[in-house]
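Only one structure is covered here, and it is reproduced in the block below.
Yeah, one chain of the complex is gone here, protein chain that is, but the others are all in their spots.
Note that the chains take the letters A and B in the order they are written out, and that residue 1 is the start of every chain.
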Amino acid sequence: MAQILEKNKLDEMIARLNGDGCEVFGPRKNDTSSWYGKISRAEEFCFDQILPDRPLKELFFPRTEPMMKYEIKKQQVDAENYVLPKKQRVIFGARPCDAVSLTIDDALFAWDACDEFWFERRENSVIVSIACNKKDDFCMCTSLKSSPDVSTGSDVLLHELVDSAGWRVSAITPAGQDFIDKLGDVFSTTSTDVSVKPPAEVPVKFDLDAVIRKLNSPEIFESDFWKTISVRCVGCGVCTFVCPTCHCFDIQDEGDVYHGVRRKNWDSCSFAMFTRHASGHNPRPDQASRWRQRIMHKFNYYLERFGQISCTGCGRCSRVCPVDMGVTQTLVTLSTNGGK
Amino acid sequence: MTKEFEPKIVAFVCTYCTYAGADLAGTSRLKYAPNVRIVKLPCTGRISPMFILKALQKGADGVLISGCHPGDCHFTSGNLHARRRWTVFRSLLNFVGIPDERIWVSWISAAEGNKFAEIINEMTEKLKTLGPFEPYKTLIRDIESPAEI
Partner (left out) sequence: MGNTLEEHIKRTRQLLECGEVAMVIGYERGSVENRRRATFVKEVSELERMVLDGLCCENLANYLVREELLRSFDGKKVAIFLTTAGVRSVNILAAEGQINPDCVIILGFEAEKPGELDSAIKMLDGEHVDHYADSIQQLKSRGFVNDRAQVIVKLEMMSAEERFAFWREQFSRCVKCYACRQVCPMCYCRRCIVDCNQPQWINASAHDLGNLEWNLVRAFHLAGRCVGCGNCERACPAGIPLMLLNQRMAQEVLKEFNHFAGESSTQLPVLADFKKDDPETFIL
């Protein structure tokens, strides 16, 4: 017995969800880009791509967000917080590597000060992921001990049917089960099991345990390895911005003498000014130290602090890098003979 | 009755020619539109494109840049550099959709109080017919709106 969602029921699903006041988001594509965007009709979905260029974190952590408005008056300062509208959302068609990234960032956004922008959006969203049956040369989820159909972070996981007419549906969390129950006959049930396309075979590119061991070793920090491996890097920050787990941000007041808006903007540790102090001193003055920071943060510091690797193996960094960097090469070298 | 649209003009002018010319317009009691806010710089050569962008960012409907006639610059060649700069910047702004008719450049000498008043009046009239610079104003309004998602 299996639960099925047929592709020709998608418009009905969208209509039902919208009727309940719930917005639908999903993978979209046009000539220039692909992203997770708002969906009002099933034809807007693009399930055919390996994964959207832009990561799922955009729907939870927008690239620029106003936090507070302020007005400076003669005797006082008036400040007003921006309040997120309570919007229920379903993200239909997330890739498993994107769904996992949300659980990785949860740890960071709950650490110390709880980020209400992130968690309010998390609480109001149901994640319906579609397992990958295709991959490209940049995918490396298996190297991170994950898989193309990992269920962590998803409320519902779909596997595409062999005849491509729909998906087999599996509830992963109670919220996911709720989602399925509420939609009732949008889903159908079969009496026998169904055949689904097998998950993509993603070859393992490096030994993660060896990488972790290498990064824990006492001599790695001062090693010249970082200089040689990062010589091509131009510090552009694209890898940070397309990475589903990267979460650094800058808070800036935008305005004039009398009124303005305090905003939270994406930032990147690859930028030269990222660690520049007001005195002018920069503890990470060259690209080698910044690249070292990137790798150590994702594969050592985050692991130490939160018990998770801050990478899901989606491969976006390698796909977009204008000078063909991306973490993969560094990790391969580290796991084999690098780090000397 | 709706209030007639009053365009906001920001004028970046040089101290030794146009500002003196504006002064002359004042002392001669010439009437000209009150829509202009004058920003005094030592020379048009000092006027950076950033100033224009800042004026637009703050809601200006039109921008005037004015200085000494070529050959008469107090600093010899500041206005000659400015001339090249504004040729390029104006064409860039126009290409991006910020129309030529909102960015005016003129040479007004210290003796040309009349010309200053005329240009301000002309510019105000023209901008009244063009209307407020709505496309830019929506950009400015949008930065205060909450994140869409």
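Definition applied: a contact is a pair of C-beta atoms (placed from the backbone, for glycine too) under 8 Å apart; a residue touches a chain by one contact, two chains touch by 3 or more.
The structure displayed is predicted, hence computed values, not measured ones.
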item	value
Options A:T245, A:S268, A:N300 or A:S335, residue touching the unrepresented chain	A:S268
Contacting the left-out chain in the complete assembly, out of A:E6, A:D178 or A:D286	A:D286
Chain A residues touching the omitted chain (full complex)	31-33, 53, 63-64, 137-138, 227, 231-232, 234-238, 240-242, 250, 252, 254, 263, 265-266, 268, 271-273, 286-288, 318, 320, 322-324, 326, 328-329
For chain B, residues in touch with the removed chain	49-50, 53-54, 57, 70-71, 77, 80-81, 83-100, 104-107, 119, 135, 139-140, 142-143
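The working rule: only the chains that are shown with their structure count from here on.
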item	value
Residue ranges of chain A touching chain B (in the complex, touch as defined)	25, 58-59, 62, 64-66, 69, 82, 84-85, 89, 121, 254, 256, 261
Touch list for chain B against partner chain A, complex	58, 143-149
